[in-house]
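All protein chains but one are shown at their positions in the complex.
Here the chain labels run A and B in written order, and each chain numbers its own residues starting at 1.
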Amino acid sequence: MNSTNPTNPINSTWTRWKRERESQIRSLKLTVYTLSRSPLSVIGFCFVLVFLVIALIGPWIITYPGDIKGAIHMDQKLRPPSPSHPFGTDEVGRDIYSRVIIGTGLSLQIGLIIIFVAMGIGVPLGIIAGYFGGWVNEFIMRITDIFLSIPGLLLALAIVGALGPGIKNAMLALSIVWWPGYVRLVQGKTLSLREESFVEAAKSIGASKLRIVFNHILPNCTSPIIVKASMDMGMAILFAANLGFIGVGAQPPIPEWGAMISTGRNYLPDHWWMATFPGLAILITVLGFNLLGDGLRDVLDPQSRI
Amino acid sequence: MERLLEIKDLKIEFDTFEGVSHVLEGINLTLGRGDTLGLVGETGCGKSITAKAILRLLPIPPARIVSGEILFEGGDLLKKSEEEMKKIRGRRIAMVFQDPMTFLNPLFTIEEQLVDVILAHERGDGPGVQGERLDRKRAVEKAIELLSEVKIPQPEMRIKSYPHEFSGGMRQRVLIAMALSSSPQILIADEPTTALDVTIQAQILHLIRHLVQTHGHSVLLVSHDLGVVARVCKRIAVMYAGIIVESCSTAQLFRRPYHPYTKGLLNSILTFSKREGEAQVIKGMIPDLIQPPPGCRFHPRCLEAMGVCEKEEPHFQEIEEGHWVSCHLYKSPSSPLGFESYRLF
Partner (left out) sequence: MKRYILKRLLSIAITLIGLSIVVFAVSRIAPGDPAKLAAGPDATEEMVQVIRKEFRLDQPLVIQYVSYMRGLLKGNFGRSIRTRHQVWEDIKLFLPATFELVFVSISFAIIFGILFGVLSAVYRDTWIDHSARFFSVTGVAIPMFWLGIMLQLLLAARFHLFPIGGRLDTMINSPISITRFFLVDGLITGNWVVFKNALSHIILPAFVLSFPALASITRINRAEMLEVLHKDFVLNEKAQGISERLIIAKYALKNALIPTLTMIGLRYGWMLGGTILVETVFDWPGIGYYAVAAAVYSDFQPVMAVTVILGLNFMLANLLVDMGYGFLDPRVRYE
């Protein structure tokens, strides 16, 4: 592995890294190729890409930055869609287009936080349960079963009902709803991996438990975790919007899509644009993540269903 | 002998990811009334495809029937409509499959499945008007009769069982009972004993022989096992890579095989090998059917190959009475050039 070009240290490190990761790079290329063959996955990927781009550059493409939270323009209120206000204005005259755009970035943050917190709790617990087995496994899985025994939205409602309405509490509630799914997924995978011969081989040459976990078990869990995370992303955003709609999630004037629809509902049917456009945004986002997740599952984890 | 089924020059192709596979390259087979014909060959030679083609059970894309005829009762099966084929399947020509674990529906009782097959044929075999519709009770009685014919003990009780409650041999008997339920004229058995233990194999073959003797069906037995075929069939056709290389009576085959492949097959069975305790192999592998070898498909592996073998495909000719071979080594006695380069065994 010695560099053949001692005068260019950066180049040699890069080539060495590439060589070590060769098989991973190859499987990545294969994933991309297979994904590109399915038109639905490509559509999903495009939607997700649009979502991410808008989320990131949102603040630069909106037309009325002041309307995000505080501004009130009563003379502009409840205007239907027009060139200056493509999605119309709301009950205090704010530009709905700008708010929907910013809502994109907000949804991205919400989704990421929920998923990462859920993974942060669920994945380690799953590995511990699967790897150590015995009563540790029983204990963790029993608790997981309790959380999975009721429908997620109800559990979220119960938690938010106890903690009080608000976007932060909603995110906490949804993280609590989501982590058990990861425990189950990772525990199952760890359990089956534990029996594999390469783990036994590692043990027999004296590898420590920690090393086995990080070098052998965790890398093999990444595929199903990625698949689940990409599907969960859409669902988490949807659930956050659900909570926002019924009034226990993001509170107005935060431009969260669900909350916007909730407000807009009061102005139906004449001022239909307030409720329509944020809903379309949710639909496209969730659809994108679902399609992408489906495609990834077909490539990375074909045996699983549901 | 009356010809019941005649396959003429059947060519079939399969679309695969890598290209078009020429799986059958002109098959000629004849099955007479009361005949027992064995179709023997290695895995992948196309014998199963031939069997399925007769009943039009091949999935039409990716399979494609390029040319040929399958004559039965005065008509070409390949040209019949799906409606007409439905009247033939299971009734006039019936099929028995291998590996009965997957060929019986696991969620339904044997009774349910047998009765539905019987009712589908809509023919009363008992006393009464021909073509009368059976009612369910009569169908169940008939099903029990069939089960006892295939020698399943206590059939009236066992009929209520599910497939997973039967052993492999018993399930195979059920499949045979299903196929015989309407007294078909032709019984096609596709590897009926491959998934079974040797002792059970013998029982099943004995059963098939017994049934044929009792009811007089004509049988086409497809197998990779020459020994199995020899036990049941009076005539044998040897198949290789989509062509029939030799076709004759069982006695003729074992006494005096002509085609080098047949000879190789016989040599690879221990009891027939010349050297004590050592089976001989046929060198090489079966050819790629997407780009098959030019000329005779066997020539790359043939110990007796000549120059002409890689240029021209040999014709399927009758070189003795009832003994047909497809090989450049031999010329039919009626050919203008007479016997030439007649190699001794």
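We adopt the following convention: contacts are C-beta pairs under 8 Å (C-beta built on N, C-alpha and C of every residue); 3 or more make two chains touch, one makes a residue touch a chain.
Everything numeric in this text was worked out from a predicted model, so none of it was measured.
The residue touching the chain not shown here, chosen from A:Ile72, A:Ile143 or A:Ile226, is A:Ile143. Note on the undisplayed chain: of the listed residues A:Ile114, A:Val286 or A:Leu300, the one touching it is A:Val286. Interface residues of chain B with the unshown chain, by the touch rule above, are 55, 57, 86-87, 89-91, 94-95, 97, 99, 102-108, 113, 116-117, 120-121, 162, 164, 175, 178-179, 181-182. Touching the omitted chain from chain A are residues 40, 142-143, 145-147, 149-155, 157-165, 234, 238, 241-242, 245-248, 258, 261, 265, 268-269, 272, 275-276, 279, 282-283, 286-287, 290-291, 305-306.
Keep this in mind: only the chains that are shown with their structure count from here on.
Once the centre of each chain is set as its mean CA position, chain A and chain B turn out to be 57 Å apart.
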